[in-house]
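Heads up: the structure comes next, in C-alpha cells.
One protein chain omitted, others in place.
Now for subunit A:
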Amino acid sequence: MLDLRLYMAQRLSAMVMAPLVLGHIAVMVYAIQGGLSTAEILGRTQGSIPWLLFYGTFVLAVSVHAAIGLRVIVHETTGLRGRGLRIFTWGTGIVLLMMGARAVAAVTML
C-alpha cells in the first residue's frame, strides 16, 4: 500500500528525524544533568525562533512518518483500503500534527 510518493515521503521524513531525535535526546540529557527547572527551560524556549524551527520540523516529520507507517500496518492487519485507508492516513497525520503543533506553540510562543 505504498506507492513511490508515500515511500519517499516516509524515507525522507526519517532522514529529517534522525538528527533531530539525537538533538532532542541531547537536550533532554542536558536539561536533566544541569538540573534546569521548568521555568528556566521555558525561559530559554519561549520566543526562540531556533527552538520553534527545531521542534516544529520534528513534529512535521513525525506526523508524516507515523501516518504512513500506521497506514501500512492498518492495511496489512485489517485489510482496510481505498477511501477508508486514505482518510485514516490523512486523519492520523493531521491529528499528530495538531497535537504536536499545540505542544510546540506552548513552549516556544510567548
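The rule is short, and it goes like this: a residue touches a chain if its C-beta (ideal position, glycine included) is under 8 Å from a C-beta of that chain, and two chains touch if they have at least 3 such contacts; residues count from 1.
Operating definition for what follows: contacts and distances are computed from a predicted model.
Student: According to its UniProt entry, is the unseen chain "Peptide ABC transporter permease", "Succinate dehydrogenase iron-sulfur subunit", "Anti-sigma regulatory factor" or "Phenylalanine--tRNA ligase alpha subunit"?
Tutor: The correct option from "Peptide ABC transporter permease", "Succinate dehydrogenase iron-sulfur subunit", "Anti-sigma regulatory factor" or "Phenylalanine--tRNA ligase alpha subunit" is "Succinate dehydrogenase iron-sulfur subunit", the UniProt name of the unshown chain.
Student: Who touches the missing chain here, A:Y7, A:Y30 or A:W90?
Tutor: Within the whole complex, the residue contacting the unshown chain is A:Y7.
Student: Where does subunit A touch the missing chain, residue by residue?
Tutor: Residues in contact with the chain left out: 1-4, 6-8, 11, 72, 75-77.
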